[in-house]
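Incomplete set of chains, arranged as in the complex.
Order of writing sets the chain letters: A, B and C. Residues in each chain are counted from 1.
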Amino acid sequence: MTEVRELTEPRTATRTAVIAEDVHRAFGDREILRGVDLRVRQGEFLALLGASGSGKSTLLRIVGALDHGARGKVAVPARTSVAFQEPRLLPWRRVWRNVAFGLPAAGRRQRALAALDEVGLTHVADAWPKTLSGGEAQRVALARALVRDPQLLLLDEPLASLDALTRLKMQQLIAQLWARHRLTAILVTHDVDEALVLADRAVVLRDGRLAEELPVTLDRPRDPGSEQFAVLRARLLGWLGVTVPRS
Amino acid sequence: GSDGALLRVGVIVSNGSQPSGIESWAYQQGILQQQLNAAGVAKVEWVSFPNGPNLNQALKGGSLDVGVLGDTPAISGRAADLPTQLSGIGVRGQDAWLIAGPGITSLADLTGKTVATQQGSYMHRCLVGLLDSAGLTSSVKVTFLLANSAQQALDKGDIAAYAAPTGTGPLLLSKGYRSIDQASNHPGLTGNSYITLSQDAVKKYPKLASAWNAGVAAAATQLKADPEKYYAYVAQITGLPLDVVRASYPASVFGDPAPTVADIQTIRDTLSFLVAQKLATAPFDVDAWLAPGVRAAA
Amino acid sequence: MTAIPEPGLRELYLRGERHAPRVPRWARRVAVIVALIALWQLVSALGWLPEDTLSSPLQVAGAAVDLISSGDLGEAMATSLTRVATGLALGIPAGLLLALTSGLFRAGEDLVDSPMQMLRTLPFLGITPLFILWFGVGDTPKIALVFLGVCFPVYINTFVGIRNVDAKLVEAARTFDRGRCRLTRSVIIPGALPNILVGVRLALGTAWLALVVGEQINADGGIGYLMLNAQNNLETDKIVVCLVIYALLGLLSDLIVRGLERLLLSWRQNFAGA
């Protein structure tokens, strides 16, 4: 729990880690992004929300330098790590080798095993990806994104297929790593609570623009049962089109 | 150096993998070496080819100095400007057999049927001659087929007869097929094998042609004295039955290679036949083809 | 409003959606071929490539004009094309059917695959005598050789293609439609299609290789026979004309298969080269 307490210390970073200016992206006739402006401070944790098909993954791919078909200006740090919406494990590499992919040769197995341990999957380290369950594959992909030491961490619904307990554990893991390494992180999630537990700021993508912005100034670690949390939750859910009558 | 004195000889080998012609026999006996040594050749390397065009191609590419091959490829090669000179005629009067399929007993039976042979070969010339002399040219269809597939085509009944060369002809005869006519019954229809020298070799060994001819001539004399010895040699190398060898190479086909006036006439006839059949591109000056100093006295 | 990237950041190159290459790809391909021919002509003209060895493009063009105007080439092409087309029309479906048999059923594989693996290495030259016995000396043995040449690459590629189909998709499709026929048509064949098209591509090549052998054994016309004749006469320029024709046929078959790929495989999301 020491790591989590770290988070409550004021963050000193003031430089910008991600700049996106007037980003447009169209597929054929459909313009998905219509002028996205985004600045993420170094060390900031940003949650990106939005309806299904609103362009979250598209934006993440652009920021991750994976899609050059957009227009606009984007500047990012050199070392980026991504957990994609699908696990995208290389089927011809055993699980630990997937995690170790691209790491320097020295001590890669140890590092991979340690990362697998953190997501609770040491027992499948030597399995083929095809034998994994949905949630296991997703955790391997998460381990692969976390094991390296990026400046920018892009997470596209990394916990969508996990059960409640595992999901909480993984949220803690992400928070710890973020705090320990002072990463910049962008998390796409559909889970409003997850966004509020982890992020410094939540933005909502709607109609191709970042339509809403919510700074989350609650102290960490955050309690989803608290009153303030409930207020923020209702606000965010409202932007997403869900009205919660508080009982 | 010793390398420079190496003579590379290409020969046609249709049975067995080693050369079995009279020149290699002469070489085996030491008769040819003796002459060649005198002409400056230290060593002979034999290269076997299954057909003439490939041998010609090797001559053209400079991989060979001497080629011993059938009359057709030798002449059509020369007609295509292959830089060769004719040293002599290694074998004269090779027979061809018109092997008949079931139910065919005479040339006349071929009317309205299809017969086959290997295109551009001496059997081809023989077949055209036979049909011509029997007045069947227009009533028999000639098609082309490799000799090694002749038996199957005869069995299948697709062709009524096949004009077969030495080797294949006697082999088929030994297997019970019948010959309805053969080249040796008709003057001018038999085949020869020619000794051609690359012009480079002629330049390098000016006495090569006469030396070669002398060696083969001496071997022919010896062979005629005791043909069975040669037949045993051929049978052993080619794996053909002794009878087939005997029938293929009667002693009469061997002799002095030096071209005679009759030989030169045969070359001219063959050349006109090939040009007429579009198997040689254009006529050429036969006299100029002869290597210097090989022409036999009349 | 211009972003001045902070130190440590790199600005990404975004090229926008519409990005037609300045020089279209087909033009670049044509340019490469033209360049090769030009190089060949140059080397010939400089005398580095002796005429006897390989005629120059101009000589070849001359020989081609002769062959065309004499009607020889047209006739030979017609003969060969008919044979190849027939062989393809029979061989491709046969290869597909055999591959389906052994790809879809383990029992089929046990029965069909070993014989196919054994037959495919039989050299054309070795089996022609048998083919003449069975099929005579007309067009049939030649078509049969083309058939063989076509059947095996289609078989092997299709078989592997079928066995490469994602098992998860097959499983999903099975829950919605248990008919094996429909499963094959809707899932297995489309899934194997990229490989099937490779098989067809190779088949379009081996068809010509096989036909040349066929037209040499029993020479009655066709482009292979034309070439054989040129070989016998040491007519290098005509040989090269024939080779150029084969090369053009290769290009043509590539065009056809590329067209098929564009038509049938537009659904793919695959690595397209950098």
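To be clear about the criterion, contacts are C-beta pairs under 8 Å (C-beta built on N, C-alpha and C of every residue); 3 or more make two chains touch, one makes a residue touch a chain.
Keep in mind it's a predicted model, so treat the numbers as computed, not measured.
Enquirer: Stoichiometry for the complete complex in this file, please, as a label-and-count formula.
Expert: Putting it as a formula, the complex in this file is A x2, B x1, C x2.
Please note the rule applied: only the chains that are shown with their structure count from here on.
Enquirer: Two chains share more C-beta contact pairs than any other pair here; which two are they?
Expert: Greatest count of contact pairs is found between chains B-C.
Enquirer: Point out which chain occupies the most central position, where each centre is the mean of Cα atoms.
Expert: C
Enquirer: So the centre of each chain is just the mean of its C-alpha atoms; given that, what is the distance between subunit A and subunit B in Å?
Expert: Roughly 85 Å separates the two chain centres.
Enquirer: Please compute the C-alpha centroid of subunit A, do the same for subunit C, then give the distance between them in whole Å.
Expert: 47
Enquirer: Quick check: how many Å separate the C-alpha centres of subunit B and subunit C?
Expert: From the centre of subunit B to the centre of subunit C is 40 Å.
Enquirer: Would you give the residues of subunit C that are in contact with at least 2 other chains, written as numbers and ranges?
Expert: Not one residue of subunit C touches more than one other chain, so the list is empty.
Enquirer: Would you give the residues of subunit A that are in contact with at least 2 other chains, written as numbers and ranges?
Expert: Subunit A, residues with two or more chain partners: not present.
Enquirer: Which of the residues in subunit C end up touching subunit A in this complex?
Expert: Residues 1-3, 5-17, 19 of subunit C touch subunit A in their complex.
Enquirer: Any idea which subunit C residues touch subunit B in the complex?
Expert: It comes out as residues 52-53, 128-130, 132-138, 216-220, 229, 231-235.
Enquirer: Within the complex, which stretch of subunit A touches subunit C?
Expert: 15-17, 19, 21-23, 25-27, 62, 65, 68-78, 151
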